[in-house]
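Shown here: the complex without one of its protein chains, the others still in place.
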Amino acid sequence: MLCVEHIETFYGKSQALFGVDLCIREGEVVTLLGRNGMGKSTTVRSIMGLTPIRSGRIAFGKKEIHRLPSYAIARSGIGLVPEGRQIFPNLTVRENMTATATNRLNVPVPYTLETVLALFPRLADRLNHLGNQLSGGEQQMLAVVRALMTNPRLLILDEATEGLAPLIRKEIWQGMATLKANGHAILVIDKNLDALMNLADRHCIMENGRVVWRGTTDELAADEGLKSRYLGV
Amino acid sequence: MAKPLLTVDSLVKHFGAVTASDGFSMEIAEGELHALIGPNGAGKTTALNQLCGELLPDGGRIFFNGKEITRRSIHRRARLGLARSYQITSIFERLTVRENLSLAIQAHNGHSFRFWRKAVDDPVIRPAIGPAMERVGLEERAEIPASHLSHGEKRQLEVGMALVGQPKLLLLDEPYAGMGPGGAVELTKLIRRLKTEVTILLVEHDMGAVFSLADRITVLVYGKAIASGTPQAIRNDPEVRQAYLGNEGNRCFA
Amino acid sequence: MLLFIEQLLNGLQLGIMLFLMSAGLTLVFGIMQVINLAHGSFYMIGAYVGATVAARTGSFLLGLLAALPASALAGMLVEALVLRRLYKKEHLDQVLATFGLIMFFNELTRILWGRQPLFMDVPPWLSGSVEIIPGVPYPSYRIAVISVGIIVAVLLYLLFTRTRLGMQIRAGASNREMAAALGVNIRLLYTLVFGLGTLLAGLAGVMAGPILAVEAGMGESVLILTFVVIVIGGIGSIRGALVGALLVGMVDTLGRAFLPTLLRTVFSAAYADGVAASLASMSVYILMAVILVWRPRGLLPGAN
Amino acid sequence: LEPVKIGMITTLSTKAGYLGEEIRDGFQLAIDQEGGKLGGISVELLVDDDGRKPEKAKQIADRFIKRDKVKILTGIVFSNVAIAVVPKVVRQDVIYVSANAGPSLLAGKGCHKNYFNVAYQNDNIDEVVGKYVNDSGFKKVYLLAPNYPAGKDHLNGFKRYYQGDITGEVYTKLGQSDYAAEIAALRAAGPDAVYFFLPGGMGINFLKQYAQAGLNQTIPVFGPAFSFDERLLQAVKDAALGVKNGSQWSHDLDNPANRQFVAAFRQTYGRTPTLYASQGYDAARLLGSALKQVNGDVSDLGALREAIRKADFDTVRGKFAFSANQHPIQDIYIREVVKAADGTYTNRTVKAVFKDHSNVYVEQCKMK
Partner (left out) sequence: MQIPLARFPNRRTIIVAAAALLLLALPPIAQMIDEVYLVTLFSRILIYALAAVSLDLMLGLGGMVSLGHAAFFGIGAYVVCISSFHSLENLPFLTWPIVVGGSENGLVVWPAAVAISAVAAAVVGALSLRTTGMHFIMITLAFAQMLYYFFVSLEAYGGDDGISLFARNTFPGLDLASDVQFYYLCLGALAVFLFFSFRLAAARFGMVVKGCRENERRMKSLGFPTFRYRLVCFVIAGAGAGLAGALIANQTEYVSPGLMHWTRSGEILVMVLLGGMGTLFGPVLGAMALLLAEEILSIYTEHWMVYLGPFLVFVVLFAKRGIYGWIAGGNSTHG
């Protein structure tokens, strides 16, 4: 469904990605692993068109998207939970959720205000608070909810469980499992390896702007050296 | 138990209808690593903000090192030896890593109404800067503006800046956020080393880290401390389990 | 007593007129967070186009109808050519660029329309006066200005707080990148909002035309006052702008009207008049300084 | 022979830019009529815009004097700019001929043998209205001016010849645009006439709002010519209709020089000249007469000064001579704003109130 072919991305003059390839199929959960500063978030930003690629190709479904502006990429059905939350601080919680909410792909059972509030009751009593008045974890929930409510076909989670309490984190993983079951594709970046192993089908490990290893969950589990070499655990 | 370094006596803080601290009390003994945990929105960051002076409490008192500091300004608390790192990264984006750290060093070495000598040549700053960079593992990034660091590297810098001033009490608000699995291991090592030098209050949702590092844990729910004790006691406390841990404590350490 | 009520009304009227002028700036500056010093230029463009068309056709309404699209188009053009490239840059780059635009527009009007002020008259159907309070005839045109101001206030308030468009605009103001990544065509939206802002500036210009001199550079004197209004009210909130405008209008009017009398009770007449006149000139700025010292973010700051 | 250079420092930008434009156009017309000459001597007019800023004007004066070796300067519109520039340049052995500003300082204590004013002393224009209002039997007058020294000077000029009561004397903010509060207070005070000095846009705003309040039907307004020149009037129109104002010149003054000037100006620029244009024109003609006498030789400053002081030219005002402080002795008129046959708004001379009027600062002037 999403095909990233040999993309190179620069921040100004410094190159961050050196030919990254990545593929996600319908209904699949793929992870991006790697140490800090290896280019995971940059890959995500490139896909979303936030940091346009210098060369390479990105296709989503049948469409080439790497020359489209961000909003068009999002509208083609990709939802993003960015790293560092990035909720809109000057909007209320309710506004944060509804400002960009749509069901443009006509999902039969869309995420709506009611359904997500059931998922995160904590947000329900904060509906009229401004975004920047929320606690860190509440902001993180909001960022997840905001992406869900665009009802995407592909959901990208960049450190989406950062700062969440264990119980909530578990809820999120369960939610992801449900999404996957409903045929959504998911690209996850997270440090919580255990949870990822339960959820994901395939993994990519990045180092210095390149994908240096890719394989299935079983292959990853089998190779302990891999983890210590690339992830430092 | 050693004498308390910090005593918090029934803090109250309201934000409109929300009561973020609701008679919150706790004590931190000199030399211990005290963890503060609790569900999202329980009021942990708010409590830290009141400790370091960014928010003034509506009620209650705070004692640090024997002195009441409830209404002191932020920078004076910092001078007394209270340092913090922020949950949402808060660094000097357009300054280089070196400059970020050198500011942190300056802060703890007398006033800075020095208009003539270059800061880089300052006899206080010069020798301290190298070790400081080494400590956070950013030597190679020294001349890079902080805005160009990756998220995780920024977190390292964030914690590093709080450490530089050799504080008496270090408030760490979710230092693990954004650290990759490898970084987390490194950070744990770092904090373990720090434990021997400084008293630490750690707010963290990474239970692995909390249970392996903390000497004592206080659990905050809805602005109140519902339990306080050793990790072992907390892990087995049914109330805590229900409000916060689920069965995670078990899974990691049982 | 009647005089006092009349002066209150004058204060209200000045306040609403100031609001009308600040409404456009509230959009551009308060909500989009773009510092547009050239905002006054669009006010001027509105007034010039309005005055010219009204003079040619003899109809105020046609002048109004021509001025609105003219200032909106000019605004969108400027946005697309210049400001669009500056959102990501620092605020100060916007200051420099729009300062240049002021120069350009002022001189351009001088070239196109000549150096002397233009004429614009109250439409005949608004030229009478009404006695709202018995014994105090009040010009109908000013009542029309008040009404337009209130309508604009209500519409803007609804647009920003009640519509998704309004939310998306505010979202874009705090984080363009995220808004785009969530599917908002922020570039188009901003061009349109900027156009709406300059359209409102043009509206204020046309409305002011019959009361004030229509001349090159007319925008700057208004500009500073509208910035004052917005800052007093609190950046980013329409309600704040309204409150700020009313406050400035009242303080300015009442200061001019009653300070001399008040001071005469203490000082000699000539001295009192002198001091009162100076204080009245400064009153708005004193008000702003006091409010900002007391509440550093203005009276009703928008969230940010 | 090299053409004689004349430096014109004037205001062409800012809201007041049209004033400088008028002076320049009037001056230029005189040169063009002689085919690039004044008094038979070929001249070169250098014009620069001071942007209404005193130090910029000084900078320009410096450039004119040092770089272009100009011996004759003219053109400044505003009194404060003149006060900043003139004392310095006249000490540098340069003749300054003012074509508009006539501040009291330069007429009195600060007078100088190299400084001539061909337009008026500032107070003249108010004095004439004061006298007229007084003679017409108004007993209660309300005064309005911006809160700055020039405002007070102008009102003092008015009061010098007006003997009745003053029901109110209000000083407004410089650059004020809304006069609703002042108008309400004025109505409450119930005067039988109003005199205002509000130059430029302030005057337009006041007149429009005064008319909209319906007061122009009940309480007559008087003012100096500055708010009633032919270009401003096109922006005020009906609101100014019937207002009597004071001026040393009007386009309908019946003398051959004036008839010729007005016709030529209209033909060249397609509009009726204002008093500023007449002053620019007179300044040029005055200089022409002097240049002719010294035969184009500006190196002998004494001779040039003498020649200027004679004022041997056909002024568009009919009669003109210099007083001891080198300001005009001239007739001063009351004019009325009327609508012309072609639908434009203009002034009609009502009567000459002062004959051969000088100024009160002569005594203070100890010319060196």
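Order of writing sets the chain letters: A, B, C and D. Residues in each chain are counted from 1.
As a working rule, a contact is a pair of C-beta atoms (placed from the backbone, for glycine too) under 8 Å apart; a residue touches a chain by one contact, two chains touch by 3 or more.
This one's a predicted model, so the numbers in the text were calculated from it and none came from an experiment.
Q: Considering the full assembly, with which of the depicted chains is the omitted chain in contact?
A: Displayed chains contacted by the hidden chain, ordered by label: B, C, D.
Q: Among C:228, C:257 or C:300, which residue is in contact with the omitted chain in the full complex?
A: Residue touching the absent chain, from the options given: C:228.
Q: Pick from C:97, C:145, C:208 or C:300: which residue touches the chain that isn't shown?
A: Among C:97, C:145, C:208 or C:300, only C:97 touches the chain that is not shown.
Q: For a quick check of understanding: of C:3, C:55 or C:82, which residue touches the chain that isn't displayed?
A: The missing chain is touched by C:82.
Q: Just one of D:22, D:49 or D:282 touches the chain that is missing; which is it?
A: Considering the complete complex, D:49 is the one touching the chain left out.
Q: If the missing chain were put back, which residues of chain B would it touch?
A: Touching the chain left out of view, chain B contributes residues 52, 54, 73-76, 78-79, 83-84, 86, 90-95, 99, 102-104, 106-108, 112-120, 122, 125, 161, 165.
Q: Counting contacts across the full complex, list the positions on chain C that touch the omitted chain.
A: So the residues of chain C touching the unseen chain are 29, 35, 37, 82, 85-86, 89, 91-93, 95-97, 99-108, 110-111, 220, 224, 227-228, 231, 235, 274, 277-278, 281-282, 285-286, 288-289, 292-293, 296-298.
Q: With the missing chain put back, which residues of chain D would touch it? List them for me.
A: Against the left-out chain, chain D lists 12-13, 47-49, 52-56, 58-59, 62-63, 65-67, 79-80, 83-84, 87-88, 103, 105, 147-150, 152, 171, 173-174.
Going forward, only the chains that are shown with their structure count from here on.
Q: Of all the chains shown, whose C-alpha centre falls nearest the centre of every protein C-alpha atom combined?
A: That would be C.
Q: Centroid of chain A to centroid of chain D, CA atoms only: how many Å?
A: 74
Q: What is the distance in Å between the mean C-alpha positions of chain B and chain C?
A: Result: the chain centres lie 47 Å from each other.
Q: Quick one: label the inter-chain contact graph as line, ring, star, complete or other.
A: line
Q: Can you tell me which positions in chain D touch chain C when the two form their complex?
A: 12-15, 17-18, 21, 147, 169-175, 177-178, 180-182, 184-185, 188, 200-201, 204-205, 208-209, 212-214, 231-232, 234-238
Q: Spell out the part of chain B that touches chain A in their complex, as residue ranges.
A: These residues of chain B touch chain A: 15, 18, 38-46, 87-89, 148-153, 155-156, 174, 177-186, 205, 207, 244-246, 248.
Q: Going by the contact rule set out above, which residues of chain A touch chain B in the complex?
A: Residues 11, 14, 34-38, 41, 83-85, 122, 126, 129, 133-138, 140-141, 159, 162-170, 191, 193, 227, 231-233.
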